[in-house]
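Can you read through this structure? Questions will come right after.
Only one protein chain is missing; all other protein chains are in place.
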């Protein structure tokens, strides 16, 4: 079991993500944020319990549903929010938006919006670590929907074949847009798939932050110490629609309500209180601080700068160096 | 066990393929055949034992190593040889060559030269059968090398998910060009892969025509009667280089010699003789007939017509029909 | 060349581009049992642009098939099903994901007929949303329809007007060869009137959407409307621009293009593809080849700036062809003497 500090930090990150996402939804309806917006609400326990266990020199590859991941990784919320606003102060200078958050310094390699597209990348990052003798982990997050793509198959095999230190993190929220997993996978036991590539695998309740932390700790150890891939399925659920465009017609409202009963935020808060690690006052103070952080980030983003149009073609290729 | 007639026919087909392929190799060195040429020598038992069990209304999808398959399917050797010569009398009118043999009437859908490229096609042919209530089988041949491609993964899953009557036939000859299977697959137990898609699977000694016939009979029955996919791995070996361009530097000569000891042609001939189903005279007569068929096909091809250059853009799109 | 107006006067009804597409699908599904629709989220979700909303209920799961995220397999399955006697409509959610099935499109769909010496045809229809303009950034804003037009064996359609949204699908399904239909995502909500009895339209030939004598604007898809708006602007300056809607990017209707240029002597091609190697280049080259003597000025091209599309709105706007940039190019072409 985790100690007090670690648990409180997980809870703080979960709360931070939840509130950040809720604020993003508002800002979207106010047209401050545009493009596609995919919220992580309901799934916070996964990123919050895994990412703090990574080292700064480890790498992360994520999907378009990655606000939470980059926040937990430590990229300042200001930079993330400014990105959503399309400002040059954003973590991708306003070029990427919600789906393409990057932070090279923290080895956060996007924000990948082609489903399955991040998996090949993760094998390469791990290959570079391996070839350069660095005991790093590349944590690659993807949804269960991505597993039907050829990229999943090719990447798992390559990682296993070449013993690449990739931690494959499947965020199984049961749906890929409107398609439930049993309508996209002939075999829904995902561990069988991992094993067909000779990759060690485990499943964990993604609504239980402690269980996720435990499973991730083991997984990270295997990847780092034994320099081979590992597949961890985190069973979770998104409480909101797929994106702001999704009318969410394909799920039973009852199903959603059932899952909301498993909401990790109140449950984990109760747990912390029962442990005597958190009281009402501390909880309120934490939330107040988070709200302040969020409002500050909105202000920062609002006041951010639009990149001059003259710079449009900047960053297509690297500025020419002599040669 | 198969009866006399069926066994003799398998043997005849195996011999036909062997001699046809040997003749093609000669014709290649004489520059009569050009482009890429991939011979099936060593693997004849597979196509010969499986394809005769298919019905005329079943479909076949094959690879660039498909001379044997189309011959067993019943396409006249004349048309096949003429194709290799690039003549309009060829089974693809000289447009396709060795890698793209087609016979629409016999539901032979190529001759696919992109590794793995035929697999998606086979799911669609089976889907059409399923949607139109036809109890047909689509037999899809591919090499073990193709299994690393994303197309394998996606097609297996789709076939299983939609219960498509595809017989996936993996001709595992251990090598993909110069790459041995354990250098391309992290998990060499191919059945584990099939099962990860919830597809029934079996492995058979591809050098034993009777074992192949037995396994195929069961597989075809499952696909046809239960209308679902099946995966059959046939373990075999190619005695020649990958193609006429391949110096074959990656295999131990000893390994090749070991496999040649398992050559199904002499072994099966001995078996037939021991059964009293074939004697030396009948064997010689059969071979003579085959050689005559081959020489006739060479003559036919030699005397074939070159398509007029004016027709170059024919068959890019279907000639316009009013509308 | 296709006229932009139906020849017989018919009662008109208000509709949208999406509704026109829906009507086309329903007609096809009702009219031919071989027709079915498959793609990611076409069923329960209702199509990511709501084109097939309600179809699952109406036509059932055999004919409205949600696919896994497996673009290569389900496009390939479409090819196979077409060979097997069906008339599949495959929806690839957007062109951005079509790179994953490009091998099946180029190496199989487009070549099977030829490789088999004409024995087989692939009556497959693939639909995709295309285009930028909604701040979807670099991986979700491609306009590759002009690029696809490079591939022999394919037919490439870009319905812009409501009549084409209504009529092209049915005609494509009658075509024995593989057809790709590109629907610009900004058009789905476009409203207008359409003849109540609107039906199939020819899928050969461009259409002159506005006549004019001073210069020619050649466009397709969503760019047609920017070109028409630019023509309105130019009209205010007394410049009469003719506007051609290409409609079909492959095979290109060179004749209609040359005809307008022979008439006006000046042309601006508007293309949402990145400039270098966009279809606009092909059109420009064909104009030079076929109407060199008529050209009073070099053909101008208004295309997307060569940058992966940025998220920030002002940058995205600056990257895309706009009414003002079209007007500016037109003025430039007119200044040339």
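Per-chain numbering from 1; labels A, B and C assigned in written order.
Everything that follows uses one rule, which is that a residue touches a chain if its C-beta (ideal position, glycine included) is under 8 Å from a C-beta of that chain, and two chains touch if they have at least 3 such contacts.
Since this is a predicted model, take the numbers as computed values, not measurements.
Contacts of the undrawn chain with the visible chains, over the full complex, involve A, B, C.
Only one of A:35, A:68, A:96 or A:209 touches the chain withheld from this view, namely A:96. Among C:27, C:41, C:66 or C:103, the one in contact with the hidden chain is C:103. From the options C:114, C:184 or C:226, the residue with contact to the unseen chain in the full assembly is C:114.
The chain that is not drawn here is touched, among residues B:185, B:233 or B:269, by B:185. When the omitted chain is restored, the residue from B:17, B:46, B:115 or B:204 that touches it is B:115.
Remark: the omitted chain is touched by one listed residue; of B:24, B:47 or B:146 this is B:146.
If you put the missing chain back, the residues of chain C touching it would be 96-97, 99-100, 102-103, 106-107, 110-111, 114-115, 137-139, 142, 146-147, 149-153, 250, 252, 273-274, 276-282, 284-285, 288-289, 292, 297-301, 306-308, 310, 336. By the touch rule set out above, chain A reaches the unshown chain at residues 59, 90-96, 100, 102-104, 109-112, 114, 117, 119-129, 131-132, 138, 150-151, 154-155, 157-158, 161-162, 314-318, 321, 323. For chain B, the residues in touch with the chain missing from this view are 34-36, 83, 86-87, 92, 94-100, 112-117, 145-146, 148-150, 176-180, 183-185, 245-247, 249-250, 306-307, 309, 312-313, 316.
By our rule, only the chains that are shown with their structure count from here on.
Seen from the Cα centre of chain A, the chain whose own Cα centre is farthest off is B.
With centres defined as mean CA coordinates, chain B is found 46 Å away from chain A. Averaged C-alpha coordinates give centres for chain B and chain C that are 40 Å from one another.
Those residues of chain C in touch with two or more other chains are numbered 67-68, 70, 72-73.
Multi-chain contact residues of chain A (touching two or more other chains): 148-150, 183-185.
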